[in-house]
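In what follows, a structure is listed as structure tokens, so that the remarks can point back to it.
Yeah, one chain of the complex is gone here, protein chain that is, but the others are all in their spots.
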Amino acid sequence: MILQAMDLKKYYGEGEAQVKALDGVSLSVYRGEFVSIVGTSGSGKSTLLHMLGGLDNPTSGRIIIDDKDISELKGDALCIFRRRKIGFVFQSFNLVPSLKVYDNIILPLELDGCKVDKDYIGSVVASLGIAGKLDTYPGKLSGGQQQRVAIARALATKPAILLADEPTGNLDSKTSQDVLGLLKTTGQKFKQTIVMITHDEEIAQMADRIVRIEDGRIV
Amino acid sequence: MLNVNNKKAIRKISLSGITTNIKKYVILIFAVALTSLLFTALFTIGGSTVKEMQLSTMRQVGGSSHAGLKYLTQKEYDMVKDDPAIKDISYRITVGDVTNKELNKLRTEVNYSEDENAKGGFCYPEEGSMPKKENEIVTSDLVLQKLGVPVEVGSKVKLSINIGGQEITDDFIVSGYYTGDVINASQMLLVSKEFQEKYAPIKTTILPETAYNDYVGWIMADFNFGNSFGLEKKIDGLIKRTGIREDVDYGINWAYVGGSFDAETMVLVGIMLFTIFLAGYLIIYNIFYINVISDIREYGLLKTIGTTTKQLKKVVKKRARIVSVIGIPLGILPGIFVGMCLLPMISNQMNSANVGKGQVHVNILTILVSAAFTYATVIFSANRPCKKAGSVSPIEALRTRENEDAGRKSKKGRVVVLSLSLALVILNSVFSMAKGFSMDKYIEQMIVSDYSVQNATLDNPGIASTDKILDGVTTDFISELKERPEVQDVGNVYIFDDYHLMDDESWKKIQERILSNERFLSEINEMYTGVNGIPTADEYLDMRNSEKELDGATYGISKMIFDKLEVVKTADGSDKLDWDKFNSGNYVLTTCCKDYDDDICIPYFEPGEVIQVGSRDEKYVTYDTAYGMSGEEFEIPNYDNEPTKEYEVYAVVKIPYAIRFQSFGEFQCDYILPEDEFLNLNGDRNPMRTLVDVKDDQEVEFEKWIDNYTSSINPDMKYNSKNTVLEEYKSFSDMLKVVGFTLSFILGIIGLLNFANTMISSIIVRARELAVLEAVGMTGKQQKIKLMKEGLRYFVWTSLFSIVVSILLNITAIKAFMNGMAMFSWQFTITPVLICLPIIGVLVALIPLLVYARMCRVSVVDRLRVE
Partner (left out) sequence: MFGNKTIERIEKMLDSAMDGTFSENDYDESKLSRLESKWKRYLHSSQLAKNQLDETKSNLETLIADISHQTKTPMANLKLYSELLGERMNNMPDVTDEDRKLLSQINAQMEKMDFLIMSLTKMSRLESNIIEVKPVNADVYSFVREITDSMQGSANKNGITLLFDDKDSDMSDNANKALFDTKWTREALSNIIDNAIKYSPEKSTITVSIIPYEMYVAISVRDEGMGIEEGEVARIFDRFYRSDENSDAEGVGLGLYLAREILKRENGYIKVKSQKNKGSEFILYLWRG
């Protein structure tokens, strides 16, 4: 088991106005699995993903990633954990516009002062079909290409888990298919565990396992 | 701990963020360059002024070497000359003095000098060469002029030289000459080695064992150390190390001993530094902060992929450094240029010797210090933006951040309001000072007649008061002046400036009125602290009481001057004085203690009291021997044996600044006698000053004559005219205006830049919001009005703030400052703020429109799409 969430709760506000974004979610993800979490907007799926990625703290509950309880980590330690163990792919790509594609991809490695494993990066880039774009800036790329760069960046550190937040939300259906396919196949190829959230049933079908979330609970 | 090395990543992010967003950073670089410009200009002016002062001190002292050892034998010289601490050393050998009558007032030393020593002593021949043959000499053009010899190589000159009491008179040939300096204590006449060896061989016995009064044949060594810090210590070390006798005479060049700036200047420089720092801070901080805010998504994104708070701070700091590296050099050259333009105006106002004023000295230090100050400003300004970037929450950065931005508005707004107001407040202050600078008051202070003629040294603040010539108006001049048809009225001022010995009765009054006055006691307590060899206040008072002396001058004045005195107190209470009564020879006028302070006047003597005035007739003078700072011996006249005469105090008066000797002793108890009585009492003497009033329509001719007279007939004399004072006034108020308005202008630009930047970023940040508004039907016109209103909010705050602060400052600090200075008369002013505000108002309304127009080039749909 690579990821285990136990009885996660996230409440906003108090009393009458209290919103239960997550209300006791437990989830296990196994190594190499591709899990999709499906839910409508407001179902708490984004909150769940943010918690799993250590971007946000739960009101209660525990998250264990790669045998480490991340609720114990704070501030920069959490940041460094994220850098080494978690790869993110966001709906809005979130590439650094001022860095070239290649620099974007290896940025998490450089932040960690690692030597870049050129062969590995080379093969990731080749599988994602962006080998020819490494020397350009993200702004010059199509949405699909940008998202592929984001996937490459997420894979660069060989993270324990790759978290994708509506990765095709900003893409047309045809490009979405490409990106999802690549997410799936590169995940298979590099034996990567993937957790993806989406509101789209069809996209969720790409995964090995589908988890449904409604009103902050898994159904 | 061994940390992973991520410098490369930080550098890459920092650099690429700038290169791809160059537009955003250009404005920041511009701001840094502006700050660098201001600092460089200030340091160019400051540095050049210090350097000029140093140079002029050097010229006064007569050398540029760090220090010197005096009265050495060859053996002693050899002991020190190879010391490793000494960078270079050279010497001259004392021979004697020139005793030609023409040089009575131009002390001229005779020396043999090594080439290097002559260069360091500013007496290396500019024309011709150093003396080689026995009858060859080098001296200054001033000496040659005095001697009436043509200033050229090969001139023959007959000289009498006193060599240790023995006088030699011979013909010499000028082998070279240099340009002499009036402010130099003594002129040099260099002789050949041959001459020196013949008449003044180097001493073989050390000074303490040599017969007294023999200053011939000594080696005077001048040398430089590696640097000029802590010269006293260095020279002590040198003496100990080399084993030369402990009581050797040494001198340290004053030019290298700091403290050439007075407290007032330091405060001024401090204020300028702070203002520039503040201005730089305001703009750099604001732009930087806005840059960080508009890049906040990027920072948040970096954080989600694992960039730590520390690393983000490093990124921002690194960007600050990159911006500095580009911006600072850009500002340095223009800064030097601005400094060069302002320097002449400013240095004319400085109380320094008038040598090489306005000369620009730029060295690497100026540039480094300016760069360092700018850099410090940038780094300081980047501090909060750094924290901001570091504290970004990754979640928030992922969301749209419209609500988050609302909180920032007030803070950004404060910076804008503050920087705009600062410019206005400074402008207003400068304006009220320039306006309040009263010409009449100033001129009244500076001159009481059309013309004032005196020796050139008299009113030159760069010359020590003991070196000033107090009887510089020659009889020749006075007789020629009488011939001038343009002259309407002439008045002379005579002076002896030393001390007054009191009889017991008078001294008792002084003790009562002055020495036991609380104000003076507190002043004395402050000054006589009993440390560093200074006596304690009690010791000082004891000394005074035993000596019964107060420093002060005896003036002699003509009727014209008499009429210009300010009456403080008379026996009958009237403020009119009668010349004939005064001129009878039985009366004296006395002054107030500390009468140069405006607000207090405590008379030494009351009208009607009788005092003794001592004669200064040369017949009765005896001399005491004293030793100067560098061990040289000089004589102090002692008038204790002079006869005294009794006078009745007619009135207590104040002598206008323009008439008096502009140097003050501790008490400055002055007695004033009528001209004839003065000469009667003291014997013949030339006036210190002669004041001339000229017939109204004949000023041009007179000016022509007097200008010619003081430049070619007697260059030792100098005249001030109302016109020169007018010019001085003009240049002073010009400086005030130029410096003040330049500063206000730059600050104004900074304020507007801040405003523009704030508006731009606020519009960019809300581009989507505006697009949404447009989509739901808000017209362009409505949007523009919305933006203009926002700009006007800044304007309203700025108006309120600047008006209130300007008024407060005007009626407090500026009023106090101007009332404290004689040449100002304070008036309430707020006009500049009121005039500038509408202009700013227009700009403030216009800038948002321009920015909006720019934004509109992108279609609504595209703007809507941007998250």
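In this document, chain identifiers A and B correspond to the written order of the chains, with residue numbering beginning at 1 in each.
We take it that a contact is a pair of C-beta atoms (placed from the backbone, for glycine too) under 8 Å apart; a residue touches a chain by one contact, two chains touch by 3 or more.
Not measured: the values here are computed from a predicted model.
**Student:** Can you tell me which of A:P108, A:G144, A:P167 or A:G216 touches the chain that was removed from the display?
**Tutor:** In the full complex, the listed residue that touches the missing chain is A:G144.
**Student:** Considering the whole complex, which of A:L8, A:A150, A:L182 or A:I197 touches the chain not shown?
**Tutor:** The single option touching the absent chain is A:L182.
**Student:** Which of A:D23, A:D56, A:D76 or A:D208 sits in contact with the chain that's absent?
**Tutor:** Touching the chain that is not displayed is residue A:D208.
**Student:** Go through chain A and note every residue touching the omitted chain.
**Tutor:** Here the touching residues of chain A are 127, 129, 144, 174-175, 177-178, 181-182, 184-185, 188-189, 202, 205-210.
Quick note on the criterion: only the chains that are shown with their structure count from here on.
**Student:** Using the average of all C-alpha atoms in each chain as its centre, how far is it in Å between chain A and chain B?
**Tutor:** Averaging C-alpha atoms per chain gives centres 67 Å apart.
**Student:** Under the touch definition given earlier, write down the residues of chain B that touch chain A in their complex.
**Tutor:** Listed in rising order, the residues are 3-6, 8-9, 12-13, 16-21, 297-298, 301-311, 394-395, 398, 867.
**Student:** Quick one: which bits of chain A touch chain B in the complex? Just the residue numbers, please.
**Tutor:** My answer: residues 50, 53, 55-56, 75-76, 79-80, 82-84, 86, 88, 90, 92, 94-100, 103, 107-108, 110-114, 137, 153.
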